[in-house]
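Every protein chain except one is present and positioned as in the full complex.
Here is chain A:
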């Protein structure tokens, strides 16, 4: 069984290999993929397995050849493309890369690593991510383990950056969750010098062989204090111990006072430009992963502004840690008031020193402050047990709102073909949609506020009757309000107004009296027949007339309100109305839906989901109406129906409401 398979496999392997080699030399992946695609064998071999194997075979050849870095990249690129075409298994490129980085020297790894970096989007896409993330992580970790943290800092950084790009932001596996310190970062320094024989009895000795080992005088006092600090920086929790704190604060004060005594020159400002540019070049270069602690270097280090900055920043970091509330600090890890006070002072002092340290001290100091502020945020984030960065919407917001986005006035108008216009406010919308034709609306009966001449003057005429025995002062015609209104009304609608133009100068009330008399004669030539009225009744009337305006207004308002209520009711279709429409529309409901601006998808949905046209129409109308509760549904529906030639239905609908 197995032997023919093996044979086939070997045959395919050879052929593939030759094609792959050819493709590699021509840099033509299509050739390879086309060949594999078209390759037929007798037993239906799993071509993916063959191609996987061939890729690795080729790699084996290339990897030993030092000059072929670019070829390695090409072969990986081929593999990626093959995976994309589903012609080899997704893990193949990863296995190949792992092999490469295992085999090559660090220098060459660094050259090839940009391939990994460039393809980060590929790795993140399917099917690569799921099958490859663990390979990549393992590969990177293996690589980092090989690198020296002090020699290959740039490469280390590249790998770290790559990993942070590869994994999602919420990936917490690389996080120092428990805020542990890097205890391995021990700074070793000369604690006790080898005892110098003869020093004790030096007075008698004038030998020249004395201490020639150190070429410069060394301040061992400072040296010890200075480097002893590093252990506190390594493990800040020591500071909470009382005796340790003493040491720390003493050493720190000494170092700070030395820094403040020994000011550094701003070289960049005094030196010539050429040197400055050289320095800035150096600036980019100078980086130490670890302090050099030889006692002979101390003096030079004190002269070095960068070195000073490192130390000062370390101070700021430890102060921040000591002050901050960190979830993983033990109960006993709290500062006394005195200590907090000291830290506060020291912090100020260090900040001052930092801003005094050239070059660009102020700027540097501000950046450090900014970074430390950030650090505080991270700390708080950890204290809050690392909440997710992606903010979930609150549950109630998850439902799409009735009005998800702000619509423009025109949108609605367009959607309903000018039948309905929404003005953003239900009341405005209602008013706008009262009547599609504004002129028509203005002519409506309800808008005629002008009283009829007869009605208006009825009272006055009555009062003018001497039989009514109304006293002069109570007569309407003597009321200013009445006079004014009467004149306005007369001017509009009575011929009597113009009669007396030839005799001007008549007081208004007299003039009005004349008119009223005339009108009385016109209206009722037999005014004698008017029944005499009791005084009380007349007074009542009078009062009523006096308040006429108010009453009128009130009445109007009432009317308006009634209209309001009416239209509020009418704006939305009731379920019975919907049913009515649905039943009468029949098979035309789809046309109605289209006219109403519902998308075809929805219409299809309604059609498929419900039995019969009526049910579908009912559901469609209900949904449409609920879609926008502020719309004047009835108005829109009516117009639409008219457009569809269903005028009868509109009448039916109106009568039903």
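What we mean here is this: a residue touches a chain if its C-beta (ideal position, glycine included) is under 8 Å from a C-beta of that chain, and two chains touch if they have at least 3 such contacts; residues count from 1.
Methods note: contacts and distances are computed from a predicted model.
Asks: Since a chain is absent, check the UniProt entry for it and pick the matching name: "Centromere protein I", "Exosome non-catalytic core subunit rrp40", "Eukaryotic translation initiation factor 3 subunit L" or "THO complex subunit 6 homolog".
Replies: Not shown, but named in UniProt as "THO complex subunit 6 homolog".
Asks: From the list A:81, A:258, A:335 or A:623, which touches the chain that is not on show?
Replies: Residue touching the chain left out of view: A:258.
Asks: Tell me which of A:221, A:242 or A:447 is the one touching the absent chain.
Replies: A:221
Asks: In the full complex, which bits of chain A touch the chain not displayed? Write them out.
Replies: 190, 192-193, 195-196, 199, 202-204, 206, 208, 210-212, 214-224, 257-258, 261-263, 265, 270, 295, 298-299, 302-303
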